[in-house]
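Only a single protein chain was left out; the remaining protein chains are all shown in position.
The letters A and B name the chains in turn, as written, and every chain counts its residues from 1.
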Amino acid sequence: MSTTTDPQGGTFRLSMLMNDSRYRSLTLQAIAAILLAISIGYIISNLLANLAEQDLNISFGFLATPAGYDINQTLIEYTSQSSNTRAAFVGIINTLLVAILACITATVLGVIAGVLRLSNNWLVRKLMSFYVEIFRNIPVLIWIIIIFTIVTAVMPSAKSYLGEDPERGMLGGIIAFTNRGVYVPAPFFTNGFGGEEGSIANWLLVIVVLFGSLFATRAMTARANKIQEDTGIRPGTLWTNLAIWLVPVAVVLFILGLSWDFPDPLANRFNLRGGLQIGAPLIALWLALSVYTGAFIAENVRAGIQAVSKGQTEAASALGLRPRRTMSLVILPQALRVIIPPLISQYLNITKNSSLAIAVGYADITATLGGITLNQTGRAIECVLLLMLFYLTISLLISAVMNVYNSSMKLKER
Amino acid sequence: MSDTHAHSVAFVRTETLPQAAAPSNAAGPTKWMRDNLFATPANGLLTIAAIYLIYLVLASTLPWMLNGVWNAGSLAECREILQGTSGACFAVLTERWPQLMFGFKYPASEYWRPTLAFVLMFVALAPVLFFDLPRKLLIVTALFPFVAFWLIWGGTVWTPIFALLGVIVGYLVYDRFVAQSFAAGFFGGIAAAIVVWTISGYIVPALAPEQPWLEAVPSRDMGGYMLNMMLGITCVSLSIPLGIILALGRQSSMPLIKWICVIFIEFIRGVPLITLLFVASVMLAYFFPPDQTVDLFLRVVIMITMFSAAYIAEVIRGGLAALPKGQYEAADSLGLDYAQAMRLIILPQALKISIPGIVNIAVGLFKDTTLVSVISMFDIIGMIRGPILASQDWNGLYWELFLFACLVFFVVCYGISQYSQWLERRLATDHR
Partner (left out) sequence: MNKSVIFGALTIAGLAAGAAAAGTLDDVKARGKLNCGVTTGLAGFAAPDATGEWKGIDAAFCRAVAAAVLGDATAVEFVPTTGKTRFTALASGEIDVLARNTTWTLSRDVDLKFDFLGVNYYDGQGFMVPKALGVSSAKDLDGATVCVQTGTTTELNLADFFRANNISYEPVPIETNAEGAQQYLAGACDSYTTDASGLASTRATFENPGDHTLLPEIISKEPLGPLVRHGDNEWGDVVRWTLNALISAEELGVTSANVGEMSTGSTNPEIKRLLGTEGTLGEMLGLDADWAKRAIATQGNYGEIFARNIGEDTPVGLARGLNAQWTDGGLLYSPPFR
């Protein structure tokens, strides 16, 4: 900082360790290193002493032993005889599932609410700011519990859908909203390859085909643009693109033999059987995270749009752009630069808040590894460490994405 | 000539007419409604949809709320009074009010103590929140933690007095040496305070009377909304200094210190609060010496403080980064050393910029204090989901209790965020 005032050369005195800026930073770092080492050593020695006193040890052997408990909502095969590791994986997948679902709906909700907050309709504007304030200022845990209570206490009981002559019919005969979850028809393949286990591969095939269509339509659009630039006449792409999207997928689905598994009110006396069950805890968590985070995203969106100066809109109008094109070509690209970084950190918050699943009994990673496995094995230290490691990995991945995005944005700016 | 003509001709008006009101569709409520509610057909549809939505919500809740019962001993009694009509049973709030506020174990005869501390809190916070108030009031703020500690926990009055003494001695030492070097003053002050506290650790038990003026209440007995308040206020006030240190550390040119801070901040920000609370409830006990136990409240305070400090550090880092580089250079050119530059030039400006962000973190943190209900602490949510809903009298009641919880959080959080916006406006005018 002030190197010029330091004496040059000269003999070394002990006081220079503190007073000479050449050595001071080294001294301070050495002190910090020693303090850090002492405190870590203190903690570890306490830990070891505590463990020794109780005759315990740190071991991850429990991960391989059978978990012994059942989980109600699993995307991968799991029985009570599966290992604790598999239970943890079930939890990881469930965490990711609810996080991704909530990210999508929160974004949609947030964008709608954010745009409507700037609407010139007074009532809608007020209604939206009411939504934002209500949800931002009440803890997400309360929202999760409230929505869970709504789902379990207000929705009709599963029983009322059961039997030959049920009290209430399913929506369109195929969808049932019960207090244990929503039952919807589940698609499956009758001619799929790979038997039972191959169903994921079948779906992957469908996704690959969809990606192929995506690239094909992009190529079509690029070609259309080129023709337009060369000749001034834009060839119609709507029908070809639609065909590219629909036909291959339809063909693949037909070959695989797509068919639907409907919820059956007769198979069981307690619950609907068949179809896809979206459990009440998942719904509660999903909805609560969506509306809660949606309120924050709405604020980000509003701030992002307002950050684009009014001159931009005026300039665009002066150039003769129509309002819609002004929005899509001028305002949004600039607003997105402001919106996306906080948006990504909201996604991070959703992932972290999904750990509140424990309050409604949704089997996410906190409930399996950090909950039941921890309780049953008593391996508190190991389980909590693994749990933190998982969340840390997810966060670092999302931060990495954010950094890449930020730096790419920066390049465009300068 | 023309004059007479003008006077004589009947159809020529000589005086101006009084101004007529604007046409009804260009002024007043009609215009307002046309501009704001029915500007375009689509807009009109939106308005009608919104009105319908509001009607639906009000139609289902208003009768229920207005018909509420405020006096009953149990849900069954409530239902008897309502006789089948729809109505809320707010009686649970009146009957369980002390439990919702103070938890179920805080001695009923001592409720005045936390209430008094709560009132004093406003006096203490006022000079911090509103700069216009006389600065002398800050003395109240400085004394408040000790008074509040004594009021809420009770026990011998010597504990807070010696704690305060430690702070005073530390400050005197700091004041004495800070002229020579900030580091000497700062660390000397801390060392002096620790010496006083250590000595008082031996003196206080000896001085403690058998029957203290205020009955001692262990922190395990705290509960209800009071617990949320206590956790929120303690953790926020503790995490601001820690956050400043972490932010400065992260900006530091010394790689080791920088990396310690970066790892700490990123680690804490990377995991959900609930895992940190698990650490507090099941792991932290292993990190203290074997023959000592630290009570759960303190362990939770440690973890939440670390949590919010990491977030506050990032906000302050933003504030530091937002300062023009010229400020740093100006400080250097005046010959100020690091501590002086930070204390006199950089931090006052950076903190000012960061205040809205810090307030946001504080609101978030206050909301997050509800998470302690997951680790079997009886905060307001824990009280509702545990003892109250489990009791025979009130089993099966949800909305009244949850609405109440929503209300108490909304009032505080909305109040703070309104304050933050007011502050933002004020600070903005200061800058321009």
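Assume contacts are C-beta pairs under 8 Å (C-beta built on N, C-alpha and C of every residue); 3 or more make two chains touch, one makes a residue touch a chain.
Computed from a prediction, not measured in an experiment: that's the story for all the values here.
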item: Partner chains on view for the chain not depicted; value: A, B
item: Contacting the left-out chain in the complete assembly, out of B:Leu137, B:Ala183 or B:Val282; value: B:Val282
item: Given B:Pro209, B:Gly396 or B:Gly415, the one touching the chain that is not displayed; value: B:Gly396
item: Full-complex contact with the absent chain, from B:Asn36, B:Thr234, B:Ser252 or B:Thr275; value: B:Thr234
item: Full-complex contact with the absent chain, from B:Ala76, B:Val123, B:Ala330 or B:Leu344; value: B:Ala76
item: Touch with the omitted chain, as defined above, among B:Trp197, B:Tyr328 or B:Trp399; value: B:Trp197
item: Chain not shown, touching residues in subunit A; value: 50, 53-56, 68-72, 79-81, 152-153, 157-159, 179-180, 267-271, 273, 280, 358-359, 361, 363, 367, 371-372, 374-376, 378, 380
item: Contact set of subunit B toward the excluded chain (per top definition); value: 75-76, 99, 104-105, 108, 141-142, 144-146, 149, 159-160, 162-164, 166-167, 170, 193-194, 197-198, 200-202, 204-205, 218, 220, 233-234, 237-238, 241, 281-283, 285-286, 289-296, 298, 301, 374-376, 378, 385-387, 389-392, 395-396
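Assume only the chains that are shown with their structure count from here on.
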item: Distance between chain centroids, defined by C-alpha means - subunit A, subunit B (Å); value: 28
item: Residue ranges of subunit B touching subunit A (in the complex, touch as defined); value: 32, 35-37, 39, 43, 46-47, 50-51, 53-54, 253-257, 260, 266-267, 269-275, 278-279, 282-283, 285-290, 332, 335, 337-338, 363, 367-368, 370-371, 373-374, 381, 385, 398, 402, 405-406, 409-410, 413-414, 417
item: Of subunit A, residues touching subunit B in the complex; value: 1-2, 25, 28-29, 32-33, 36, 43, 46-47, 49-51, 53, 119-124, 127, 133-134, 136-142, 145-146, 149, 153, 352-353, 355-356, 358-359, 366, 370, 374, 380-381, 384, 387-388, 391-392, 394-396, 399
